[in-house]
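With one protein chain held back, the other chains of the complex are shown just where they sit.
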Amino acid sequence: MIPLVIATAAAFLVALGAIALYAPLEAVQGVAQKIFYIHVPLAWCAFVAVGVLLVSSLRFLRRSEPRHDRLARAAAEVGIVFATLVLVTGSLWGKAVWGTWWTWDGRLTSTLVLWFLLAGYVLLRSLSEGPPARTARAAAVLGVIAAVDIPIIHLSVQWWRTLHPDPVVLRAGDIGGGLTPRMLTTLSISLAAFSLLLVTLIALRRRIAEAEDEVEALWHLPGRGDLAA
Amino acid sequence: MLALIAKDLLLEWRHKEQLAAPAVFALLAATLFVFAVDPTPAELTRLGPGALWVSFLFAGTLGLGKVFAPEERDDALTALLLAPVDRTALFLAKAASAALFMGFMEALMTPVFFALFDLPLLPILGRFVLVAGLATAGFSLLGTLLGFLTSRASARELLLPILALPLTLPLLIAAAKATRILLEGPAGPRFADLHLWLTLMLAFDVVFGVLCCWGFERVVEE
Amino acid sequence: MSFVLAAYAVLWLVIFGYLVWLAARVRSLREETRSLAADATPWPRSAEADGLSLPLPQEQAHPLEPPIRRR
Partner (left out) sequence: MAHAPAPVPPLRPAAPAPSPAATAHVALLELERVGKAFGRRVALRDVSLVLRRGCGIALLGPNGAGKTTLLRVAAGLMAPTSGRLVVDGSPRAAAVRLRRKVGYVGHQGLLYDTLTARQNLAFFARLYGAGGAERRSREMLRRFGLERHAERRVASFSRGMRQRLALARALLHAPDILLLDEPYTGLDAEGAQLLNRELAGLLENGAALLLATHRFEVPLALAADVAVLAGGELRHAGPTTGMGAHDLASLYDRVVACSR
């Protein structure tokens, strides 16, 4: 665990250095464009977290081993953290470049809905009162359904955006295009740093999930010390 | 399967007054919306469908919470699991009865809405029923499963909408857009897009029809 | 420029905030384990305790063995 934390810290130092010094000032947006280097990796991490949630939920439903359930739990929670950051940095960037806190741009709106799905997942887990095994299975099914729904939601939001009758005033601009090689390298460094952060947080949260399960198991054995030999 | 639906209808018939609650709620939501926005007639065509469908889906989630209520009370669900009926039939029967109730509420409320918003219902009735059918089917399928997933949660009435509404967002968008296109009539600028929205809804219903049956089976098995 | 700084500030704020929240979570788990260990009491075992309806003659009740020590 410790080497992972050190690696993440180092990667971030390099990334911040690259963003501050190495990345060129973008012609149109000027310095505000620097938010791009954290906004995009954050969005990437949020979607990776959902991917982990989907895979671990499917695996748990096939063979109900607690470790898949714990990974799903960790991925969902960390996913919310990243999704929140995406929304915040997105709106800050929007304010800096277009002067509006929120543009109903297809990508940003999908992330907002993603945030709701993940929040719903975590709420279902924390509010469920039945036997833990049943809650875990219910959460796993919800995880799969939410993950499958994300592309459909993204598509419908895009159509909702592009098939809009009024001319769209604020084009959020295509984030991907127009990147000089230097920008690209900075972006990839930053992407690596954030991916490491994602892995560290998920690993950390999973360890805590293990502790949670231990304590939960203790509740079922009051008084008798005969944990299964 | 039919026996199951018949039973649900019988159960619902027992306390008919509960049927009216979602319908009244839908009407209330839309009326409040009009007061809040105070739209001009032109805006009504643009905002009316949105208000209609938001109210329908919110009212729909109220109805969903009760779908598994009879099974919860005396663990009658175990009796159903004991019967030689496969789980998908069980689930589809529940979803069908949920869809029937929602359809009943919509049939009741749509004329009222259109009158309230002073929008022409009759010319578009045929296609509107198609749109409503697709939306209700998808919403009931997903909603019934979510109703079951949250049946053991505290604050269930709150949790269900929080889960159901984001997940069924594509239906809301498609239904509202389709209704608006219908209202603007064949001459409307985006009449060609109508089939896009309808296919989106159909695809949603098929994908989540299969997925929810699979999901229900996974959760109901101990 | 201020927005860029604000963005980076929020980035670290949220991440460290989450780490602090996790630390609090670990502390509360530790408390729970301590309290659980404290009230672990041996479980009485005899026919009456098992709710059997027939009154068993007293002498047949077995003396309570000490609960099995957990390794």
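Residue numbering begins at 1 within each chain, and the chains themselves are lettered A, B and C in the order written.
To be clear about the criterion, contacts are C-beta pairs under 8 Å (C-beta built on N, C-alpha and C of every residue); 3 or more make two chains touch, one makes a residue touch a chain.
Every value quoted in this text rests on a predicted model; they were computed, and no experiment measured them.
A.B. asks: Looking at B:39, B:70 or B:209, which residue reaches the missing chain?
C.D. replies: The missing chain is touched by B:70.
A.B. asks: Which parts of chain B are in contact with the chain that was left out?
C.D. replies: Residue positions of chain B that touch the missing chain: 3-4, 6-7, 10-11, 14-15, 70, 73-76, 78-86, 221-222.
A.B. asks: For chain A, which positions touch the chain that isn't shown here?
C.D. replies: Residues in contact with the chain left out: 66, 131-133, 213, 216-217, 220-221, 227-229.
Assume only the chains that are shown with their structure count from here on.
A.B. asks: From the Cα centroids, identify the chain that ends up most central relative to all protein Cα atoms.
C.D. replies: A
A.B. asks: Tell me which chain's centre, taken as the mean of its C-alpha atoms, is farthest from chain C.
C.D. replies: Farthest by centroid: B.
A.B. asks: When the C-alpha atoms of chain A and chain B are each averaged to a single point, how far apart are the two points in Å?
C.D. replies: Result: the chain centres lie 30 Å from each other.
A.B. asks: If you average the Cα atoms of chain A and of chain C to get two centres, how far apart are those centres in Å?
C.D. replies: The mean C-alpha positions of chain A and chain C differ by 30 Å.
A.B. asks: Centre to centre, by mean C-alpha position, how many angstrom separate chain B and chain C?
C.D. replies: About 42 Å, centre to centre.
A.B. asks: Help me check something: in the complex, which residues belonging to chain C touch chain A?
C.D. replies: 1, 3-4, 6-8, 10-11, 14-15, 18, 22, 25-26, 29, 32-33, 36-37, 39-43, 67-70
A.B. asks: Taking the touch rule as given, give the residues of chain B at its contact with chain A in the complex, in rising order.
C.D. replies: By the definition above, chain B touches chain A via 142, 145-146, 149-150, 152-155, 159, 162-163, 166-167, 169-170, 173-174, 177, 189-190, 193, 196-197, 200, 203-204, 207-208, 211-212, 215, 218-219.
A.B. asks: Provide the residue numbers of chain A that touch chain B in the complex, in ascending order.
C.D. replies: Touching chain B from chain A are residues 61, 113, 116-117, 119-120, 123-124, 127-130, 134-135, 137-138, 140-142, 144-146, 148-149, 152-153, 155-157, 159-160, 163, 165.
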